[in-house]
Each structure stands twice: as structure tokens, then as C-alpha cells.
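Our next item is chain A:
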Amino acid sequence: MKSWKGTLAALIITILVVAIAVPGFAGSSGLYEMSVFENPTTLNIFSATGPQSTVWNDFVASSQYYTSLYGLAQPYMTFVPSVAADMPSELKQEKIGGNTYYTSIVKMRKDIKWSNNTSLTADDVAFSYNAVLDMDPNKLGGNWPSIVDPTVLERVEKVDNYTVKFILKEKPGLAQWQYGVLQTYLLNKAYWEPVFAKAKKASDPVKELLAYEPIGEPAAGPFMFGKWEKGAFFQNVANPAYSMKGQITTFYEDGNVTIVNPKTGFKWQSSKPTGKVLLKVTEGPNVSGTLYRILGNQAAAVMSLIGGQVDFILNSLGLQRGFQEQLSQAQGVSTIENNVNGFRFMMFNLRKYPFNIKEFRQAISILIDREYICESVLQGIAFPQYSVVPPGNAFWYNPDAPQLGKGLTRTQKIEQAVKVLKKAGFSWEVEPEIDLKKDKLIKRGKGLIMPDGKKMPSFDFMVMTAGYDPLRYTFGLNIAQWAKDVGIPMEAAPTDFNVVSDKVFEEQDFDAALMGWSLTAYPDHMRWFFHSDQAGEGGFNPQGYTNPEFDKLADAFMAESDMDTARKQAFKLQEILSDELPYIVLFDTPIIEAYRSDRIEYPYTEILSGLQRYGALTSTVKLLK
Partner candidate 1 sequence: MRRYVFGRVGQVILTLLIYITLVYFLLQAMPGDITMMYLSNPKIPQAAREELRSQLGLDQSLFIQYVSYMKNFFRGELGVSFSQYPKPVWDILMEKLPRTFVLFLTANILSFYIGFVLGKVIAWRRGKIIDHAATVVGITFWTAFYPLLALVVIWIFAYNLKWLPLNQFIDPRLWTAAPFTANQVFGNMVCGAAIVAIGIFLIFFYLLRGLKPSRRSRVYAWSATAALIAAVVFVAVRKGMLIYIWDITRHMILPVLTLTLINFAGTMLLMRDSMLETVQEDYVLAARAKGLPDRVVRDRYAARTALLPTVTSLVLSLASSMSGGMVTETMFSWPGLGQTLFTAALANDYPLATGALAFTGIFLLIAHFIADILYAVLDPRITYTGQSGI
Partner candidate 2 sequence: MDTLLRLEDLTMHYKTKAGWVQAIDGVSFSLNKGQSLGLVGESGCGKTSIAMSLMRLLPNNAKLVRGRVLFGGQDLYALSDEEIRKLRWKKIAMIFQAAMNSLNPVYSVGNQIIEAILTHEPETSEEEARERVKSLFELVGIPAERMGHYPHEYSGGMKQRAVIAMALACRPSLIIADEPTTALDVIVQDKILREIEDIRCKINMSMIYISHDVSVIAEVSDVVGVMYAGKLLELGPADDVFKKPRNPYTYSLMYAYPSILGEKHDLVTIPGEPPNLLAPPAGCRFHPRCDWATKECAKVEPVWHEIANGHYLACHNPIRTEAVKPCVEQVAATGNAQVAATGTVTEMHQVTAKGGDGNGASGSN
Partner candidate 3 sequence: MALPAATESGDVILDVRDLSKYYPVNQGFFSGKKALLHAVDNVTFQVKRGEVLGLVGESGCGKTTTGRLIVRLATPTSGRILIENTDVSEIKGQDMMEFRQKVQMIFQDPYESLDPRMTIFDIVAEPLNVNGIGTFEEREAQVEEMLNLVGLAPPSAFLFRFPHELSGGQRQRVAIARALVVRPSFVVADEPTSMLDVSIRTGIMKLMAQLRENLGISYLYITHDLAVARYLCDRIAVMYLGNIVELGDAEDIVKRPLHPYTKALISAVPVPDPAIERPAPNIKGGVSKPINPRPRCRFYDRCPESSSSCANAENPELKDVGDGHLVACHLL
């Protein structure tokens, strides 16, 4: 009994001592290491885009192995050809077999190779679409109906080895065409054809296909599958045959892009590029592989980053603010902040008087000192924002849309707001008095009289409770204060989120509220949020904004399939919205990320929604040591 105990104790102590004494295993060179919070679940692209479409599957596999005909050039999200050699031809009406279709021809690059050194040809492209259509994208589920949209796409035909023809059932908009069908993953026909054939014979072809394990699937993207220890890590290795390695993408100030592949001689440019070069990005991969550690919680990930076990924390939500300060003090770690594609805004119920007066809203917008709150009160944990398209979405963002009251001092703002209100016919019992030189409010306004001659009654401004969102709460309180300064009787009312949501969307019974949205890259939200057909109950336009001119423009924007035209339309829409202010856009919070700046270097770190958006720049990152 005694000897037993002694032995056991000795054994445990030995294990502990040795465990402590023997250090961890040295880092393997050439690997770019990241942490992910959840296990990827599948390597199968059909599952990963279908029922198992998790962000983690996309991070580690889908976004790494596949190419598509077109893509969005980072960091400016410009629509550029990838496997295609040029932009698709204009959509043409064509009669085929008694039906009228729209067709478009896409010419492909000839220098693209699979990892097994075979060429990526029109056969592969046509197969990628037709096989999925054959399986019925609806049954594959997940994202498939969006990227191989059966309501639009009839089939894809091979014209020659490097040319394909898209046959479309109806004329697609940008969202369906450029941002949908044209960006679908390209599959290796030689590999997948037998798999599809076998699946077709099974009792449940879809299930059979989804359950297939694609071992040894050729990749055309920068990486290939390496090793996967479930629950612990996932490793990719660089694709040795990656054709776009060394390809240089140059971004110009005017939004134009050129792509040059010095190795193969491939060249493309959007239109005549002029102006300054903003950024040159050389495609990699510059690492021998990537390693994803599966760490179950963010504290573990942050500690690993500080400890040097990982180079980057891959998380679609970014890091919580609490880590930022601690990380910024850690040696060799840099933190970056990026805007996310979204905004928080204030809105009035435009069905009510005087909220339907444009100048009233403009005055409020002028009065709000977004910069002051973001920088001074919130100490940089929020960005001021003016437009419904975030500046980070550079291709779609209109920098020239009006930004009312930007850069004015406190008193200048009051002065201008008073001017705007007066122009609309408002008057005061006691007009606010200011001292512009000293930037001081001498007398607060009182008893605002509306253009109809009535004294404006006090109204509630619903803001979120501090517990739900302290930023909106703080903003709300400040806005109400500034409004009162000029005599607008606005009361900030912290309200539970569910109540706000009910009152705004269900009952549409409110005066003003402070809410928020997050968005997709393609700015079709402008149509959904402000089109008058959404003003009904349950619609996305609960504020009741109606502007026939805007409606028309928005519909045209949605139907437009030409990028440049669409862009111009989007700019126009932004101008209207910034003037009419159905939303007074206020601010958004950034996404915070951190990486080991002593080990890796990114070509750029400013990108909407952060580095995580496209899997942490695996193909352009450089290792420093």
C-alpha cells in the first residue's frame, strides 16, 4: 500500500517536472499559422457551400482551393477577371430551341493550371455549372441557389477550349450576374465527373454527393489540402502549380485596376488607368503552407497570439475590445482596425409632421457631432460615418455625397442648423444665441414653432439600453442634448431592443429611433431600405420614405448588369439619400484584428470588414523570418 502510493506520487511528480522542463516544440518554418474557433467540418465543396456552409469551412478550404471566372480584387473589392481573360461580353438576346435566352461569351485565360499540371479549360468551367444545375442547386441547399442561380442560368456551353457561353433564362441584375453566377467555384471535370456519375446512380444523389470525401482533388487556388487532425488543426500546403503566383494587381486612384502576370505574360486592365497608383499587390503564396489551430475560445486564441503560437486570429467577428489594449502592449503584436460593412443610424417616422420636413432632418444631422463623440467620448471605439455605403466599400462608395455639418465647430453647427430650420419655416419662442468666436452657446433655444404655426410637442427618441449597446446609448443621449440646445424637444428614451424592434417594424408607431444594420458587399440595400414598396407593414422601410424619383433609380440600379453604369447609379442614389436623409447615418464600430508583426507582413491592412474577410490574406502574406 505504502510503496504503491509512493510510486504513484513519484510518477505524477516526474511527469509534471518533465512536462515543465521540456519546452514546447519549435515552430516549423514557412508556415503561416492562424487560429480558428471551430473545427472545419468538411473538405467537400458541395457540403461546404451547401448544408455545412460555415465561415470556418470557407476560411480554411473553400476560399483557399478554388478559383472562379471573376473575383473581387482586394482590398478595394473591384470586380475583376480571374480565370476569365476579360469582362464577359454584353448580354444578347438569342433564340435557342424555340425559347428566347440571353447569352454572354466569356473568354478564358490560357495560363491557368490545376495542381496536377493539367490546364483549366472550358470543359471544366462548363462542367462546374452544368453538373451543379443537374443536381439542382435548391437541393444542394446553402449558398448554391445563389451562386448557380437556377432561376437565371439555363446552362453553360463550351465554345472552344478557352471560351464558354452562358445561356441565361432572363436578364440578370448585377447581384445575380457579376456577384452571383460569374463568381462560382470552378471544379476539375476529370476529377468530379465520375463522382457525379456515381452519385446519380445512388438512391439519394444529393446525399451521396454531399457525403463524398474529395481526397486528392486537384486545386486551382493558391493552396492544396495538407493534413487535418480533427479537433486540433488543419493544414494547407502551397499549390506548386498555382498559375497566378507572381501576378501583380495594381490599383489606381480613379478606381481602375491592371493585372499583369510577368511569368505567363497575361495582362488585363479595366479601362485606361490614370492617376496615381494606390497599391500594387503581388500574388503569392509566399509561405510553404498555412496551419489553422482550432482553439475553442477567444481567450485561448489571444494568449496563443501573445505566446507566438499563432500569427493571426481568424474570426469573422474580429476581436473583442477588451483584448485590444492588452494586445497592443504585447511585444511583436500589432492590432488593426477596419470598418465593417454596416452602419448605425437615426431615423424619424416620416409619416409624422414635422419629421417629414427634409430640413428638419438636415438640421438634426448638422447638429450631430459624430467626430466629437467617436473620438472624445467613445475614445475611438467607433468611426463616424455619413453615407449608407461605408467608405470601405470603395468601389461603391460615393465620396462626393454631401456630408452635412462635417468639420464644423459646436456653434457653427448651431448656426447652420438654425439657418436650415428657418429656411423651412421654423421659428422660436426664444432663439438660441451663440458666440462664434468663443465657440460658446450663450442661450439655449426654447419653444420651437413649426411651420404650421404650432409649438412643437416633445417627442421620444428610442435608443438602445446601455446594456444592449452602450455606444448607441451614448450617442442617443448626446443627440438629444444637442437637439435641446436649439430648442428641439427631443427626449432620449433607453428602450429594450425587442420593444424598439416591435414598435418600428411591426407597429410602425414611433417618432424617432436609433438602430443599426450590417450589409453585403453589393449595395442593393439602398433599394430595400428606401424603396416605397417596402414601406408597408413588415417591410424594410418602416420610416415610410417615399420618393418616386428615388424608386425609379433604385429599380434601374437593381436591373443593371453593367458595372460602370451601376456604379454611377449607386453614386446618384447615395447623393439623394445624403440630402433627403431618410436615415441619418451616424457611426459604426470597427472590426479589430491582431497579428504578429514580428513574424509576418501584409501588403495592406486596410480593408472593409478586416483581413478575415478573405481568409487573412493567405496568398499575399509574407513571412519575415
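Selection criteria: all candidates are chains of the complex that A comes from, given by their letters.
Here are some notes:
Operating definition for what follows: a residue touches a chain if its C-beta (ideal position, glycine included) is under 8 Å from a C-beta of that chain, and two chains touch if they have at least 3 such contacts; residues count from 1.
Please read all numbers here as calculations on a predicted model, not as lab measurements.
Note on chain A: across 1, 2 or 3, the candidate touching it in the complex is 1; the others do not touch it there. Residues 1-2, 5, 8, 12, 15-16, 19-20, 22, 24-28, 31, 33, 38-39, 41-42, 47, 50-52, 136, 138-139, 141-146, 149, 151, 204, 207, 210-211, 226-227, 229-233, 235, 291, 293-297, 299-300, 303-304, 306-307, 309 of chain A are the ones that touch candidate 1 when the two sit in their complex.
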